[in-house]
Each structure stands twice: as C-alpha cells, then as structure tokens.
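This report refers to the structure that appears directly beneath it.
In this view, the complex is presented without one of its protein chains, the others remaining in place.
== chain A ==
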Amino acid sequence: MNTRSIPDRLQSPLERKVKSWESLLMLVAIGIFVANSFASPYFLNAWNLSDATFNFTEKAMIAFAMALLIISGEIDLSVASIIALASTAMGAAVQMGVGTEGLVLIGLATGLVCGAFNGILVTGLGLPSIVVTIGTMSLFRGISFIILGDQAYRGYPPEFAFFGQGYVWWVISFEFVLFAIIAVIYGVVLHMTNFGRAVYAIGNNPTGALFSGIRVGRVKFILFLLTGLMSGIAAICLTSRLGSTRPSIATGWELEIVTMVVLGGVNILGGSGSIPGVVIAAFVMGLVTFGLGLLNVPGIVMSIVIGALLIGVIALPRLWTMWRTR
C-alpha cells in the first residue's frame, strides 16, 4: 500500500481530467439523475427538483469549510451541534424580541465563537481535533439541551423566513443561490490563492509547511473559524426553513457532511481534494436522498445507503488497485 510507482511518461492533461475522480463522480450523478427520472414520474419537475436542492444546500455549505479542514489534516465533528447551539441562541433572542438582522448576527456570532473554541483547543493547546470535537459535539448540543430541555422555540419573525423559504427567481431558492456563491468563494480560495496552497501544504506535511514559513497554527485556526461560521450560516437557513428550534435539530449531520466531503474525493488523511468534487458529491447525495424519498424509502434506509457510499467510495478504488496489481 505504501509503495508508489513512478510513471514512465506523464499523462496528458485531457487524459488526467477524464480519468479524474470528479469526472467519475459526474458520471455517477448523471446516472442517478437518469435512473431517478425513470423510477418516478414526479422527478422531472422544476419545482420538485428545486425542493430536492434543500436536501443538500445547508449541509454542502458546511461541507466546503469541512473540505478545507480535512485537507489540512484536521476534522470537526461538532458542526451539527454548532447548528443546534446557534439555533437555540437565535430562538432565545426571538423570545426577547430581537429582529431579523439581530437574529442573523447572533447566528453568525455563535458559529464563530464555537469555531474559535474548537480552534483554540486544537491549535493553541495542540490537542487532537477528533477528540476535541467529539467533546464539543456533546458540549454544544448539551448546552442546547440545558436551555431547551424538551421544549421548542417558535415565533420567528415573518421576514426571517426568507433565508430558508424565499425564492430569488422562479424556482431558484435563496438557499441555492447562497450555496452557489459560497461554492465559488471556496473554490477560488482553495484553488487560486496562497491560503489555499498553504492548506494543501499543511495537509501533506505540517512540519515541512512550518519550515517553509507557513503559519500552520494560524491557518488551522482560521479553518476552524470558517467551519464555525458556515455552521452558523447553515443554522440560520435551517432554522428559517423549519420555523422552530429543538435541541435535536440537525442530529447526525456531521456524518453526512463528512460523507459528502469524502465522496467528493477529499482524502480523509489530508493533503488532497477539490471543491468541484464536493459540489458534485453534494448533488449526488441530494439526488439519491430525493429519489429514494420519492420512492417512499424511509429515512433510516437512506442512511444505510449513505453509510455504504462512505465506505464504498474509499474501498472500491483500493480494491481495484489491489486486484490490478495482484
């Protein structure tokens, strides 16, 4: 597994593009789309497809930040709990009569504070991110449970509903536009800036990156902040869409978001991956969930599919190389 063969000639850029993970994933996406349109007569309908995007837009927003974090060799399992805490904070603010602008600010600020907390523990104290975020995963959601117990917050102002339920033009929802804008921003940051190169460098060799003059700690801290911020944005969209807050909101999303990132071709051990891959993976997961939903498959069975996808997308290429090099 550790031996790496050196090719005797370079692949042409076109060949590399055709054989890339992203194009394979694109084929899968198209395949699922076609299969879905045959499986259910309700699939090919602009409004239904627009509804389907809600299955992944919020998760994908976090997945972009998570992709950068995983490329840099860290992980954040507390994202879903940050959503719960941010949503609870907004719900509490509503009870005090805070307006829509205030709610948005509170949601974003809660996300940033939670991200900063993770970031300080990981980069400031040098703790492994997986344990830290397993801890904060219980802590953040636990605080929501202390505040809310078995109650729920309702009564969000009508204007607040726009973020999760509003449409910009015809069937194009506000959330979808936000998702597209965020995807472009993260794509540019990761693939076209120094910061993006630094993220790859850290993931491939943190010590080497440090010796090349990259502020490893600061970059990782910023990535945790970004993940927190995106969780805050997702919390605003989700709370606005549901119109209520319970402490169990977004349970299990961390798994789906990590799956989305890994399915998108990001190496879970860090160092490689791309934003276009994550975008296509978001569509694949959204289409699978929506298609199965149209066929009346219960949610928990979909989670089997997602779990199998997570293992399958990593196992199959490795099985393939094992079989070829036998």
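The rule we apply is simple: a contact is a pair of C-beta atoms (placed from the backbone, for glycine too) under 8 Å apart; a residue touches a chain by one contact, two chains touch by 3 or more; residues count from 1.
Rule of thumb we're sticking to: contacts and distances are computed from a predicted model.
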Discussion item. I want to check something: the complex is missing a chain, and I'd like its UniProt protein name from "Rhamnose ABC transporter membrane protein", "FeS cluster assembly protein SufB", "Pyruvate dehydrogenase" or "4Fe-4S ferredoxin".
Written reply: "Rhamnose ABC transporter membrane protein"
Discussion item. For a quick check of understanding: of A:Phe33, A:Phe145, A:Tyr167 or A:Phe195, which residue touches the chain that isn't displayed?
Written reply: A:Phe145
Discussion item. Using the touch definition from the top, which of A:Met137, A:Leu223 or A:Ala282 touches the missing chain?
Written reply: A:Met137
Worksheet, complete the sentence: Had the left-out chain been drawn, it would touch chain A at residues 1, 75, 121, 125-128, 130-132, 134-143, 145-146, 149-150, 247, 255, 258-259, 262, 268-269, 298, 300-301, 303-304, 306-308, 310-311, 314-315, 318-319, 322
